[in-house]
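Here the complex is missing a single protein chain, while all its other protein chains stay put.
Going in written order, the chains are labelled A and B, and every chain counts its residues from 1.
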Amino acid sequence: MARVFLPRSLAPYTGGALEVEVPGETVRALIAGLEAAYPGLAEQLSGRLAVAIDGDIVADPYLEAIGAQSEVHFLPPVGGG
Amino acid sequence: MSKRHVTTTIDGEGREFLCEDWQTLLDVLRDVLMKTGTKEGCGTGDCGACSVLLDGRLVCSCLMLAAEAEGRVIETVEGMAEGDRLHPLQQHFLQEAALQCGICTPGFLVAARALLAQNPDPSEREVRFWLAGNLCRCTGYDKIVRAVLAAAAEMRGAEA
Partner (left out) sequence: MSEKSTEGRPLKWVGTRPVRPDGVEKVTGRARYGADFARPDMLWGHVLRSPHAHARIRRIDVRRALELDGVKAIVTGDDLPEIASEQAFVGEEPTDYRMLSQNVLARGKVGYVGHAVAAVAATTSAVAEEALRLIEVDYEILPHVLDVLSATADDAPLVHDDLCDRKGVKKNPSNIANEIEMGHGDPEAAFTNADVVVDRSFTTQAVHQGYIEPHACLAEAGPDGQVTIWCSSQGQFMVRGYTAKLLGLDLAQVRVVPAEIGGGFGGKTTVYLEPLAVALSQRSGRPVKMVMSREEVFRATGPASATRIRVKIGATKEGQFLAGEAWLDYEAGAFPGSSVAAGSMTIFAPYAFEHARSHGRDILVNKPKSAAYRAPGAPMAAFAVESVVDDLARQLEIDPIDLRLQNAAREGVQSSFGPRYKRIGFVETLQAAQEHPHYDAPLQPNQGRGVAAGMWFNAGLQSSAAVMVNADGSVSVISGNPDIGGSRASLAMMAAEEFGIEYEKVGVRIGDTASVGYNDVTGGSRVTLATGKMVVEASQEVISQLCERAAKVWDVDVKRVHWADGKAKVLDDEAIEPLGLAEIATGAARTGGPIQAIASGSVRGVGMSFGVHLCDVEVDPETGKVDVIRYTAFQDAGRAIHPSYVEGQIQGGAAQGIGWALNEEYVFDDSGRLENSGFLDYRMPVASDLPMIDAVIIEVPNPDHPYGVRGVGEAPIVPPIPAVVNALRAATGVCFSDLPVSPPRVLEALDAVS
């Protein structure tokens, strides 16, 4: 199961848990898993997102594959100028 | 409302145009004569993007009325190359990568040309102070100064 790290701003949706283990082979599946554990959380993870999967920062990551031992961090979308 | 009729020489060609009393030379170059090589960055003489030579003197064309061009000789960046032979300043700007977005480049080329006509062997400091009237936001001026010094050296060498 992947280890998922959530931004602190989402603590209210998870009762304070910011590091959770969730099953899923894609980011989309992970989000579904998170929603199942914490209803309402998926809404906060919709829209423009970036995710770091094992250190690789990826924008628009829904179909990205997640390995069984992956470390996944949800990040605010950062572009540039 | 009648416009003013002006006869002048621009980049080596005799040109005539009609303009309003209040139009600047920059307005006329760009919007009447469609010579858009000279750029507007500020309209108040602070950025130098509109630099042209007026009877050999460096001026901001946004600060000059088009009517004042009557009987005078105007030189813009568009007259610097001879056919497909670039002016040494243009050549060195390319070789030294002295432009990134390129919007300030026409103004710098005209200003540098005026400098070298007056002072063929400027020091780095003289180049920097002469060009202080031209703003560049992309390059930090380093490569521009190098290009001007290199062109000056080549132009001196060509005459030797």
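Annotations
Criterion: contacts are C-beta pairs under 8 Å (C-beta built on N, C-alpha and C of every residue); 3 or more make two chains touch, one makes a residue touch a chain.
Fair warning: this is a prediction, and the values are worked out from it, not measured in the lab.
Of the candidate positions B:Leu25, B:Ala49 or B:Ala152, contact with the hidden chain is made by B:Ala49.
Where chain B meets the omitted chain, the residues involved are 20, 30-31, 34-44, 46-47, 49, 76-78, 80-81, 86, 90, 93-97, 99-106, 109, 124-125, 127-129, 131-146. The omitted chain makes contact with chain A at the following residues, 5, 7-9, 43-44, 46-48, 52, 54-60, 71, 73-81.
Operating definition for what follows: only the chains that are shown with their structure count from here on.
A straight line joining the Cα centres of chain A and chain B is 55 Å long.
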